[in-house]
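The complex is shown incomplete by one protein chain, all other protein chains being positioned as in the whole.
Every chain is named by a letter (A and B) in the order it is written, and numbering of its residues begins at 1.
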Amino acid sequence: MSYVTRIAAGSVAAALVAGTALAQTGWAPEKPVEFVVASGAGGGTDNFARTIQSVIATHKLMDQSVVVLNKGAGSGAEAFLYAKQNAGDPHKLIFGTNNAYLLPHVGKMAYSFQDLTPVASLALDEFLVWVKADAPWQTLPEMIEAAKAAPGTIPFGGSQSKDTDETLVALIEDTTGADFKYVPFNGGGEVGVQLAGGHVAGNVNNPNENIGQWQAGAIRPLCVFSPRRMAAGEPVFDGKGWGDIPTCAEQGVAIDSYQMPRTVWLPAGVPPEATAFYADLLKKVSETPEWADYVAKTSQSGVYMAGADLDKFVTESEGKAVAVFKAQGWTAN
Amino acid sequence: MDNFSLLMGGFGTALTPLHIALMIGGVLMGLVVGVLPGLGAPNGVSLLIPLTFSLDPTSAIILLSSMYWGALFGGSTTSILFNIPGEPSSVATTFDGYPMARRGQPTRALTLAFMSAGFGALLGVVVITLLAGWAARFALRFGAPEYFAVYFLAFAAFIGMGTGAPLKIVASLSAGLLLSTVGMDSVTGVVRLTYGFTDLLGGISFLVVVIGLFGLGEILATVQEGLRFRGVASRIRLGDVLATMAELPRYWATLLRSGVVGTWMGITPGGPTAASFMSYGVARQASGKSGPAFGTGRPEGIVAPEAADHSAGTCAMLPMLALGVPSSATAAVMMGGLMIWGLTPGPMLFATKPDFVWGLIASMYVSNVVAVILVLATVPLFAALLRIPFAIIGPIIVAICLVGAYTVSSAGFDLWLALVFGLVGYLLTRLDYPLAPLILAMVLGHKAENAFHQSMILSDGSLGIFFSNPLVASIMAIALALLILPRLGGLRRRRNPPEVVE
Partner (left out) sequence: MRVGRLPAEMLAAALTGGLGLAGVLGSAELGASWTESGPEPGYFPFYVGLILIAAALGNGVMALRARGAQDEAWLEPEQSRRLLGFLVPLLAYVAGSVWLGLYVASAVYVAFNARFRGGYRGVVAVAIGAAFTVLLYVVFEMAFKVPLLKGPLEPLLGIH
């Protein structure tokens, strides 16, 4: 899946400002902090956590050292279960995406969203519709028309099942009445190659997962699911760069925003001062040049959210996704 | 000879004092993580990634890849000396490596393993050097049905020539397949066969099973026969190392064949573990009747999996660099590193960053040679370990097995799992159940099932997709032939039974 990088909002409930002040005087970790990563080594979430680890180390933002643990089983559920098992332990930070609050809706998971304390979100990863370079479609509506003409025949690749990619494809189908054939693979890189090789007709990869194939001119983007166009940056292929990609809403597909946050969580039951400490720490991380560099290289949007901002984002994003799950009959409960 | 001049430029980059020092350091660290079953190349590489931020990308990748080569070599050492595979891809090395060491020839077994591994790695780099562009384009032709065909081929090559009671092979194979389905299924998103154990959500780790079946199982067998190591007592002499090197050219056919198998599995990408099993199966098939049987310490049984493992490991760098698809856990971590350094894996990497790519390729020649020399130098050290009394080294091996099982996913549950598989491994081995099919099924079972399922979605449930183009049809045909032909031979023999039956 992908890298997300807009920022995140921390989420300790309301009193962020007060909390931050407290953090500076009040709470600090007393032993090494575990970064529990809800993906395997090398995954997007893993790089997110390790980048933060290196920024903290470079700028000496924290006295205690950091230990990274990968717990990616069950689409990341393993990491969130670990949070539940360690309720009240403020030395375990969990790194994930929107999987933290979406997984319990689609599977019988032994944890619920209540087992997590939101801390912050540091980036938002974009989703684009990609097709093979020689595909007949120039815009998403053209592709949708083709899918309507021949329902269930155009294969759309994505990573995992009932996860962000399939949710987005289902959302496109619900919004437009098109009918694609969704094929789940194991990761964004694999899906990118399947598209370049012509084994699927389209995918909804994040920028970072497909940039290599776009540079080579094997595939091209149709549109991005973002309220506004992405930051311009360098041209990638044939004089076109990220900023030249139209939004899907511009093309007339009524999905104005579909973004994946890169989120950080604590187990439930930790002291509010601890949450505030980490929200403040991550805020400092998000202001470093190394972080800006990471966000730019992975073509994410660096948006820091914490507290009420984050809660609002989570509620909205959860509501939209759950509507799709209901329509698809994926809900577990 | 465009690639050739690029390669020469690459050597210019690789052969600086800094880079050679990084290679030596990387290989040494790799040996340490490779030897310990609890630490693997992925651990080592992810640990080093933060340290590489201050290096330029070429130096960083040289350090990381050298560590990977070191780990691949180190993994074979414990396979041969203790029957504990330090890395997943060295499981097949235990089949003949451990028996040979037990017969009192640990030096010969280790030297054979390291030399053929080095040969395999160099063959892999040569293939990358000459065929980089072609191989990357070829790999693009692999969709879900082709993936399934490759896994099926690896299965067929190994199982088709299996020995042992047929029903016991079936039991072992299907137990492995069943174990591989536990946990979250990525195609359907359904959690399967966990019976409510959250520890099983991620599936039963292949490494934990291997540590139990092979490591603990072997310790139990040792204990049963009295508290001492069976046989491995001889000293390691330099003369043995040299004599074994001189012996190596005799296995040129096995070396070449295994290198080709490994290269194929590295590019397609079936991965090093599958490559080593497949190569072992093919070598057994090709060996004919003469000489000691496979599984009793036959040299080809060491040469084949090692050469294939390393050529596959080397070639697996290619899909990572050229396509952005890592075919091993270590490659996945390195790819994460590439992105953090600001390099984009993909077809254009070769064009936009030739210094980086060819520096890496050149370093692969050098660091594999470095690795062979260093690893041979560690042989006496390991031999010394074998002289420690069993009452001390035995429990330490048990402890290292358990530590290894724990580190796979930091779960206490896995300690119990390893213990159970240790007991089961002991029981089944002593009843002549072959364990290799179980292991291979665990490695490939779920991947094959996923690829099959994806193919079925693409074809709306028609099996015809496995014969829908020349590439997939020919792989399937070869696989079916490998599976069926040896059985036909067996039938023919049965129809004309030898004089004495029971």
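Please note the rule applied: a contact is a pair of C-beta atoms (placed from the backbone, for glycine too) under 8 Å apart; a residue touches a chain by one contact, two chains touch by 3 or more.
Keep in mind it's a predicted model, so treat the numbers as computed, not measured.
Colleague: Identify the residue among B:A171, B:V260 or B:L385 that touches the chain left out of the display.
Modeller: Among B:A171, B:V260 or B:L385, only B:A171 touches the chain that is not shown.
Colleague: Which residue, A:L69, A:A133 or A:A308, contacts the hidden chain when the whole complex is considered?
Modeller: Touches the omitted chain: A:L69.
Colleague: Residues of chain B in contact with the chain that isn't shown?
Modeller: Answer for chain B: residues 32-33, 36, 38-39, 43-44, 47, 165, 167-168, 170-171, 174-175, 177-179, 181, 185, 188, 190, 192-193, 195, 220, 223-227, 389, 391-392, 394-396, 398-399, 402-403, 406-407, 410, 412, 415-416, 419, 423-424, 427-428, 430-431, 433, 449, 452-453, 455-457, 460-461 touch the chain left out.
Colleague: Over the whole complex, note the residues of chain A touching the chain we left out.
Modeller: 31-32, 34, 67-69, 91
Following the convention adopted for this analysis, only the chains that are shown with their structure count from here on.
Colleague: Using mean C-alpha positions as chain centres, tell me how far chain A is from chain B in Å, no decimals.
Modeller: 33
Colleague: Residues of chain A touching chain B in their complex?
Modeller: Listed in rising order, the residues are 40-43, 46-47, 50-51, 53-54, 57-58, 68-69, 71-75, 77-78, 81, 106-108, 110, 155, 160-163, 181-186, 189-190, 192-194, 196-197, 199, 208-209, 211-213, 215-216, 218, 293-294, 297-298.
Colleague: Sort out for me which residues of chain B touch chain A in the complex.
Modeller: Within the complex, chain B contacts chain A at residues 42, 46, 49-50, 53, 139-144, 183-191, 198, 201-203, 323-326, 329, 331-336, 339-340, 342, 344-349, 352, 409-410, 450, 454, 457-458.
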